[in-house]
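Since the structure comes first, as structure tokens, the remarks are kept for the end.
Complex shown without one protein chain; remaining protein chains in place.
Take a look at chain A:
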Amino acid sequence: MQSQLSRDAGTSIDIRNVVKRYKGQTAVDDVTLSVEAGEFLTLLGASGSGKSTLLNIVAGFITADAGRIEVGGRDLTTVPPHRRDLGMVFQHYALFPHMTVWQNVAFPLKRRRVAKAQIASRVRQALEVVELGHLAERRPAQLSGGQQQRVALARAIVFEPQALLMDEPLGALDKRLREQLQLEIKRLHHELGTTFVFVTHDQEEALAMSDRIALLRDGRVVQIGSPQDLYDRPASRYAAEFLGESNLFTGRCDGRTFVDERSGAAFTVAAGGNGVELRNGSALVVRPEHVMLAADDAPLPADHNTLDGLIRDVTYLGSGLRVEVALPDGRHLVTRTGTRSGLRPQPGLPVVAHWHAEHAVVVADDTGAAVSATVSETASTVAA
């Protein structure tokens, strides 16, 4: 049970056909997932998607109804949590309130009967990594939320676990602190080389931090891939809507032509897509940053799809503008542009929204009709 002392001692984690049911509800539905050694994998999903349950099954706090958990090739399915040698960080910090910061961090080392002198040096090291060496004698209640979570991080890495599991660790922190800790956790991952499994419902966090993201929905992995994969080539309408903002058209796809069911407009799309069978009941996804605006008499490249509209709303974002274009059929299209683009968008201005065929992705429409669409109904509000 001796933990490896070398750095970049990442260990792979294999989740095989794991199932967990709660009173008729399936929280985790036959998930098979491999986390590579040293990888930063994020389990992303809405609440109730089973991401937290899955992580707790890996940690051993929840017993799966079926399936296997292997860490570094060793079957841990029936091993109790205290012998799994996995570091865990919780949203609620879970620091021991009656112990000082120092004692909290020393706890896992004492349980492993590490020699006293070594405990001292390793605790000091771990606290230095999270830059809290000067607060070692404080009690958790005397620290801010961000400091507490950094203590929890130090405590989870001090015993050099095979992998670090994090269950929405930044969920209780405010935005600024969250972003700061995101960077720190990334740096930590880089320095330690340990395998990280990170759970979040925050798509921006997932995009910013992960090597790979596993998107979960209703207990199943609906897509797994790099942040770029998920953002640029979503496998489904659900994935497209969950990560980032998107303009969505529903309709039919035939070869390289997508027909919007609402307006009847035909758009050219890149061939092949991302391997989804292009058929009835599909949706076309165009990310806002790929939609460009031009004056309605400007010449446009031939391979661009176009839509006429009126600018409805312009929001200044500092780094750029977010422009909403009302379409004649009552929906609206969102675009993002730099502040220095040629056109000066103003509400009421007639424009042509256009995008390159390459930037439109056809996906399966796996969302029910009642779910929000970004190209949405605005008929009543546009008139004014």
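Note that contacts are C-beta pairs under 8 Å (C-beta built on N, C-alpha and C of every residue); 3 or more make two chains touch, one makes a residue touch a chain; residues count from 1.
The rule is simple: contacts and distances are computed from a predicted model.
Q: Hey, which one's the missing chain according to UniProt: "Cytochrome bo(3) ubiquinol oxidase subunit 3", "YbjQ family protein", "Putative spermidine/putrescine transport system permease protein" or "ABC transmembrane type-1 domain-containing protein"?
A: According to UniProt, the chain not displayed is called "Putative spermidine/putrescine transport system permease protein".
Q: Of the listed residues A:44, A:59, A:185 or A:269, which contacts the missing chain in the full complex?
A: A:59
Q: Looking at the full complex, which residue from A:74, A:98 or A:344 touches the chain that isn't shown here?
A: Per the contact definition at the top, the residue touching the missing chain is A:98.
Q: Out of A:24, A:80, A:255 or A:318, which is the one that touches the chain we can't see?
A: The one listed residue touching the chain not shown is A:80.
Q: Looking at the full complex, which residue from A:75, A:191, A:245 or A:261 touches the chain that isn't shown here?
A: Candidates A:75, A:191, A:245 or A:261; residue touching the omitted chain: A:245.
Q: Taking the full complex into account, what residues of chain A touch the chain not shown?
A: With respect to the unshown chain, the touching residues of chain A are 59-61, 80-88, 90, 92, 94, 96-98, 107-108, 111-112, 139-142, 155-156, 159, 245, 313, 324, 332, 334, 369-374, 376-378, 381.
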